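Just dropping this structure here.
Only a single protein chain was left out; the remaining protein chains are all shown in position.
After this line comes chain A, so read on.
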Amino acid sequence: MSVAVRVIPCLDVDQGRVVKGVNFTGLVDAGDPVELARRYDGEWADELTFLDVTASSSDRETTYDVVRGTADQVFIPLTVGGGVRGPEDVDRLLRAGADKVSLNTAAISDPGLLETASRRFGAQCVVLSVDARRVPSGGTETSSGFEVTTHGGRRGTGICAVEWAARAERLGVGEILLNSMDADGTKEGFDLEMIRAVRAAVRVPLIASGGAGSAEHFAPAVHAGADAVLAASVFHFGELTIEEVKNAMRAEGITVR
């Protein structure tokens, strides 16, 4: 008996519509987040993550509608992130039906936000999302060699990614979503070294993200210390199914649902 490693598809949502191409057969509306969520639920996805990429905050109302619509029909955990600036945003998303809210850039500018959110809503619903990369040559050295980035990985902050994760845990977050900006989009596998480094520094669950290209890529991330694995494009473009990923992990002795 042990808790199963979670496989989490991530959907990018822009003004209420799923973007970044979806290639499922038989979908009435491939851009409808609710229909996709239902589809992933049917494929035994263990959780869902929505990343709100809506640029203008005035268009963000649509995100709440999407969260409500999904929570009303899909009964697995739902994490929502992207553009979350303060406790009021967290509150609204939770009320709309999100189970967890992930914070990223806003927490970098104001780490106290993590503590405030954790105290007010409970650690179990506060996720720190870290976009990290190896410090490029000429950049500010960090003790782990990894740094936190902003702007989709384009800007370094000089903050050590491992220390940041450990600090967030002390501030009360219940989970860490670690995105490797170096591996992201390469489809060459997860950044195992980065996963190991963060795993060694925190006790909260760790979700590994970035770099998945084949079903065989997931087990090494788990062996490196991830409690959950997240991927976007390989699922949306139909290159991999949740089941294929779980079968490959099961073959490596990993417990999956």
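By our rule, contacts are C-beta pairs under 8 Å (C-beta built on N, C-alpha and C of every residue); 3 or more make two chains touch, one makes a residue touch a chain; residues count from 1.
To be clear about the criterion, contacts and distances are computed from a predicted model.
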"MnhB domain-containing protein", "Imidazole glycerol phosphate synthase subunit HisH", "Putative LysR family transcriptional regulator" or "Protein-methionine-sulfoxide reductase heme-binding subunit MsrQ" - which is the UniProt name of the missing chain: "Imidazole glycerol phosphate synthase subunit HisH"
Of A:G31, A:P87, A:G145 or A:P205, the one touching the omitted chain in the full complex: A:P205
Which of A:P33, A:G83 or A:G174 contacts the chain that the document leaves out: A:G174
For chain A, the residues touching the chain missing from this view: 1-6, 41, 46, 68, 71-73, 75-77, 94-99, 121-125, 174-175, 203-205, 227-228, 257
